[in-house]
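The complex is shown incomplete by one protein chain, all other protein chains being positioned as in the whole.
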Amino acid sequence: MSNDSGAQSASVKVVEEEDATGKVMDIYEEIKTTLGIDFVPNMYRALAVNPDYLEMTWRKIQSVMGEDGRLGNMTKDIVALTVSIMSGCDYCIGVYSDAVKRAGLDDVALLELYEVIDVYAGLNRLNIGLQTKTDEKSWHGCGGGR
Amino acid sequence: MSNDSGAQSASVKVVEEEDATGKVMDIYEEIKTTLGIDFVPNMYRALAVNPDYLEMTWRKIQSVMGEDGRLGNMTKDIVALTVSIMSGCDYCIGVYSDAVKRAGLDDVALLELYEVIDVYAGLNRLNIGLQTKTDEKSWHGCGGGR
Amino acid sequence: MSNDSGAQSASVKVVEEEDATGKVMDIYEEIKTTLGIDFVPNMYRALAVNPDYLEMTWRKIQSVMGEDGRLGNMTKDIVALTVSIMSGCDYCIGVYSDAVKRAGLDDVALLELYEVIDVYAGLNRLNIGLQTKTDEKSWHGCGGGR
Amino acid sequence: MSNDSGAQSASVKVVEEEDATGKVMDIYEEIKTTLGIDFVPNMYRALAVNPDYLEMTWRKIQSVMGEDGRLGNMTKDIVALTVSIMSGCDYCIGVYSDAVKRAGLDDVALLELYEVIDVYAGLNRLNIGLQTKTDEKSWHGCGGGR
Amino acid sequence: MSNDSGAQSASVKVVEEEDATGKVMDIYEEIKTTLGIDFVPNMYRALAVNPDYLEMTWRKIQSVMGEDGRLGNMTKDIVALTVSIMSGCDYCIGVYSDAVKRAGLDDVALLELYEVIDVYAGLNRLNIGLQTKTDEKSWHGCGGGR
Partner (left out) sequence: MSNDSGAQSASVKVVEEEDATGKVMDIYEEIKTTLGIDFVPNMYRALAVNPDYLEMTWRKIQSVMGEDGRLGNMTKDIVALTVSIMSGCDYCIGVYSDAVKRAGLDDVALLELYEVIDVYAGLNRLNIGLQTKTDEKSWHGCGGGR
């Protein structure tokens, strides 16, 4: 059977927290401290099969997501959720739905996000079907002359 | 030949501004006034083949994108661009790259957006491949215990 | 350079009609006769790099698309165009836009197709975002109790 | 936990039928009457978080799907199912598989639809990989010189 | 209800092994013998609704996957898994995760595959967002001057 319902990943045997040593143990601690949680998410336990990859992936994520930057944390979490919805990744949709709610989006705001996704997922396919050509002059989105 | 390089859409014959009458002419005026531009974008000229559809689509877009709402205009434009990149719609990517630049994103901020998309488009596929199971406890995204 | 603008495929060297022999020549003739055209489309010229694959692919396509079946030719061409739009394949969108127009769809009907695609590409992402659960009772689509 | 298995949507708290008032109650009634069912599908209950959005989305769907138009109801339902399969939306695939069966497609016809999707999902990627160039002359799909 | 949890496919009524006759029975036997298993996978039982389609699909799969060819069986199975992950097909991901493990990939090698998918799924979207132009000179991938 491909799926073992007790496993955190159906594809690889993950590194449990109690079995982590060396670099993996260090990164596990850093993950829990940085994210303010008392467990290591299943995703990171699977990446730990290759400790160097776990480290590099964690570092890249922190570099991109861990500080405010130009866009701000809330906007970056909203983009992360949008990308996850467009990719159809159930695991990531679950994590980032929780993330943006905790960051302050109520249900009206969350539905507003889905409304924008609805509108553009539709318009995108419409324009791909229409084979619409680039306009000769520039314009600035559908939301008014802001 | 499928493609006529002079046409605004390779799929349907669009309604030119000088040929617009009635409802189409009214919506064309509203589009130009609302968006602050002196031409009707190719996309809307193609939708005008069905005047009711042009009207309903324009109204729905304005309802979703035309006022600040909870998310704010900038965030909604960023989401529109993200959805367009995930759908691979060249026309829409062009329009919304321009839109967010005009709204104030410089190249560093725009690349920051692409960085978030890069990270999550990658993590999404990784978790789909790993068949990662939902964690037993909730967490809140990869960006730290905000 | 990856792209040679004179080539029919940027990826492989295709088998030109004048160079076709044996099985490839026979299939080329069959393609032209069956489709009622006086040239072999670029796609088939590329597949001819592997004559067995050309034959099997042509036979499978004819088996699925070549007779009316339950759905009828027009509906099958419409589905082929829909799939091509969802996949973002420019070459196939061009071929099937032409195909459904020649089969009798005018611009109003073609836009109607894009309208359905617009609506459902949007609703699909909305439901993926909402993580909507299967309803306890069955219903029958959004178009009324037909 | 992100997922509450008792909920109709894991992302937002839906508006139950017994809690609906004003515009939401009216649209709920219209949905049940129009679709000929005795409950409001989970999707619409989630959209009701924003009553204006519920109304606009319902009206646009009815405008596109609710009358025969050029394509006919059956063809439009088939396109809706095709788009849902290409988007990978399980909820929508379930609804529209039921819809087309009730509208008269038997298992042979339904498999015929999947056959067309199989063929073109394959050919689309093949042509994207081959970077096939648009043919110099027009042709009309793979199904014969209809 | 759309989903019958006891069924092998929620969409069509499959042809059980004990009900198979004629061509279907013959292909079922060939499948079991060729694949070295004592049951017919759910996928093939569903295709059997159209015996000719079952046969043609099975023959095409065997032609492409059944012999070593230039790429070798392991590489072809890895590509099949990669395509399944990119399509988000849970059924196929399960089958091909098992396939490549049985063919000899351990967890480190399997994660290595997911690493490559992570990197390129990210870079693909980055370049689509950046609207990167083809380089004037050719290069040869990101892995060094091999």
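Just so it is clear, A, B, C, D and E label the chains in written order, and each chain counts residues from 1 on its own.
In the analysis below, a contact is a pair of C-beta atoms (placed from the backbone, for glycine too) under 8 Å apart; a residue touches a chain by one contact, two chains touch by 3 or more.
Quick caveat, the model's predicted, so the values are computed rather than measured.
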Where chain B meets the left-out chain, the residues are 88, 93-95, 97-98, 107-108, 110-112, 114-115, 118, 125
Where chain C meets the chain that is not shown, the residues are 2-3, 10-13, 46-47, 49-50, 53, 57, 83, 87-88
Missing-chain contacts on chain A, rising order, are 1-3, 52-53, 56-57, 59-60, 63-64, 134, 136-138
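What we mean here is this: only the chains that are shown with their structure count from here on.
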Determine the centre-to-centre distance between chain A and chain C, using the mean Cα coordinates as centres, and give it in whole Å.
33
Distance from the CA centroid of chain C to that of chain E, rounded to the nearest Å?
21
Rounded Å distance between chain D and chain E, as computed from the means of their C-alpha atoms
26
Could you check chain E for residues that touch two or more other chains and list them?
2-3, 53, 57, 88, 93-94, 97, 114-115, 118, 125
